[in-house]
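The complex appears here minus one protein chain, its other protein chains still in place.
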Amino acid sequence: MTSRGRAWRDELTGLAWAGPWLIGSAVFVLLPMGMSAYYALTDYPLLEPPMFVGLKNFRDLAGDPTFWRVVKNTALYAGVSIPVFTLVALVLAGLLNSRVRFGRVYQAAVFIPTLVPLIASAMVWFWLFNGEYGLVNKVLGPVLRPFGLSPPAWIADEAWVLPSMVLMTLWGVGQSVVIYVAAMQDVPRQLYEAAELDGMGPVRRFVHVTLPMISPAILFNVIALTISAVQVFAVPYVMFRRPQGTNPAGHYYTMYLYETGFVYGRMGYACAMAWIQLLVVLALTGVMMFASRRVVHYTRT
Amino acid sequence: MRRQKGPTSRPLTRLMIHATLALVSVLFLAPLVWMLATSMMPESQAASQSIRLLPDPPSAVFTHAKENYKSVWNDRTIRFPLYLRNTLIVAALGVAGMTLSSAVVAYGLSRVQWRGRGAVFFLVLATMMIPFPVLMVPLYLIFRELGWIGTLTPLWAPAWFGGAFNIFLLRQFFMTIPRELDEAARIDGCSHWTIFWRIILPLSKPALAVVALFHFIYVWNDFVGPLIYLTDQDQYTLALGLQLYQSQAGNTPWNLLMAASALMVSPLVLLFVLTQRTFVRGVSTEGLK
Partner (left out) sequence: MPDRSDPWSLTRRAALGALGVGAAGFALFGPSAPKSAGGAGGGGAGRIVLDYWEKWTRHEGDAMERVVAAFNASQDRIHVRYLVVSDIGQKSMVAIAGGRPPDIIGLYAFNVPPYAEANAVIGLDELAPKFGVRMENYAPGVRQVMRHVGKWWAVVNTAGSVALYYNKVLYREVGLDPERPPRTIEELEEHSRRLVKRTSSGALERVGFVHREPGWWSWLWAYHFGGRIYDETRGLALIDSPENVRAMAWIARSNEELGVKALAKLGDGFGSYFTPENPFLTGKVGMIVQGPWIANLVDAFKPDLDYGVAPFPVASGMERAGGEGGAGPVGLIDTDVLVIPRGARHPEAAMEFIAFTQRQDMTELLARAHCKPSPLMEVSEAFQKTHPNRGIAVHRAILASERAFIAPPTPVWQRLKDEFDGMVLRIASGSVSAAAGCADLQKRAQGMIDDAARTRRARYGTLSQHGGTGVPPVSFTRGASHRRDACATDAENSGGSL
């Protein structure tokens, strides 16, 4: 009797403490998700009530070349930037973890760019990548000239959109570097000593000891990167929209989704796009978790 | 015997590591230096082929800097002082709400024994995966029903219900606080609220600082939210204002654009310099699984 009453009271106490988040996520996450799922099946102009149209939005999406273009651009961006990003982050973290002097200064230098708000970062790179007066080309120009080459117009050139996006993303690598350094510092020293006794050099030690030991952090990071890469918005929104139109190679999924919903006022179509995005994110996360079971080492239980 | 210094200690290797890291540091800081340099030049020199960090003549740097920053600050249409104020209001209300509610929920998920705890914690983690675009359209409609469109409310009110990542972060931290402390307090007849307020919170200042800092940066950064929910230009936040400054018919010269960007970046860099430890600690916890 009393114990059951007690259990109920505990349950209520727990619910009360978790209350803010439960209410918040119901109103600001679950309800919107449900609404979005329904609207995905409707024609819903901004100013009129939704009208059920079944799977029409999804069928229209399948035949919408702009949709496929933004899918392709986004997939390419994620597919190229995430591996490059992770590789650079790991190498930098490895270097910083070698406990050189001024380590904190270097770390700060790499970390500070991650503080720059995306919008400001987009502005700065917009200027750096300017084909005529940008710093990047001012430096590259003289280097390339002896070879008879001239640097590209970067963001104005369809072919150079992806490299520019990857470079800009790399600028924000600092956060991951700090995470990896922290993870590397948790690796037990004995492991390195044992490896050294086995005659492993620094590079092999990095590959065979460090990487496996920090693999959970890498997995977490790659998943987080994937989720954000699929949603990339603010930077290309600022950089690739020109009076002449959006650079076709710089048109990304969430940009199109936003335009569809809030510029063209097609809320239903936008919700259909959003649900596809959600499912893709869930699938990618699932696949990565599953595929990594063999590779990722969890030391703690 | 080799010193316990780290994985490498041969002089040549160390030199190369230094060289690499120094070069990387320069590359990473160059954009910001360039931003500052451009912001202190007249337009005609910003848009020129030569590489220079100071205007010609260099002594004019302060005159140009003053002129550029003043004209950004005093722009009649894009009103940065006003946007700064709006951003600070959203940040203050948001940070207070986010820190407090996340701590409350994290307490419930770490210190109160109940059966639904695991499931709720799993849900918290799961919502971290949901891409914002899924919520974008319906949230707009919900805020419309609440009459919040065209006000700052949608930008801070949701923070009062906690944020998944921050709950996660605080819960992990609370778990490291010894249980004996609150058990002793329980025996003394203290309620959960007293334990939370008197024991857990004071011991968690570093973690709370991380949450506050992160949410502040989030607000400072947030672009999509304001873009969708704000209609009245007098309510814009800095992020939106900066974009507006760039986009309005493409009428902004480079030097002013960089001055505006520098205005937006500098408070965060200053904050970082003052709180580097908290920052690094916070970011490192992000890597926890």
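Order of writing sets the labels: A and B. Residues in every chain begin at 1.
Everything that follows uses one rule, which is that a residue touches a chain if its C-beta (ideal position, glycine included) is under 8 Å from a C-beta of that chain, and two chains touch if they have at least 3 such contacts.
On a predicted model such as this, the values are computed, not experimentally measured, just so you know.
Judged over the whole assembly, touch between the missing chain and the shown ones holds for A, B. For the options A:K56, A:R99 or A:H208, the residue in contact with the chain missing from this view is A:K56. Considering B:R85, B:R115 or B:R186, the position touching the chain not shown turns out to be B:R85 (whole complex). Summary of contacts with the chain left out: across B:G147, B:G189 or B:P202, the touching residue is B:G147. Even with one chain removed from view, chain B keeps its contact list with that chain: residues 43-44, 47, 76-77, 79, 81-82, 84-85, 88-89, 91-92, 140, 144, 147, 149-150, 228, 231-235, 244, 247-253, 267, 270-271, 274-275, 277. By the touch definition given at the top, chain A reaches the unshown chain through residues 43, 45-48, 51-56, 59-60, 64-66, 130-134, 150, 152-153, 156-158, 242-248, 251, 259, 262-265.
Following the convention adopted for this analysis, only the chains that are shown with their structure count from here on.
If each chain is reduced to the centroid of its CA atoms, chain A and chain B end up 16 Å from each other. Only residues 4-8, 13-14, 17-18, 20-22, 24-26, 28-32, 34-35, 38, 46-51, 101-102, 104-105, 107-109, 112-117, 120, 123-124, 127, 129-142, 158, 160-162, 164, 167, 192, 217, 220-221, 223-224, 227-228, 238-239, 242-243, 246-247, 249-250, 254, 257-258, 260-261, 264-265, 268-269, 271-272, 276, 279-280, 283-284, 286-289 of chain B touch chain A when the two sit together in their complex.
For chain A in complex with chain B, the residues that touch the partner chain are 7, 10-11, 13-25, 27-29, 31-33, 35-36, 39, 92, 95-100, 102, 104-113, 115-120, 123-128, 130, 132-133, 135, 138-139, 171, 174-175, 178-183, 189, 192, 202, 205-206, 216-217, 219-221, 224, 227, 230-231, 233-234, 237-238, 241-243, 253-254, 257-258, 261-262, 267, 270-271, 273-275, 277-278, 281-282, 285, 298.
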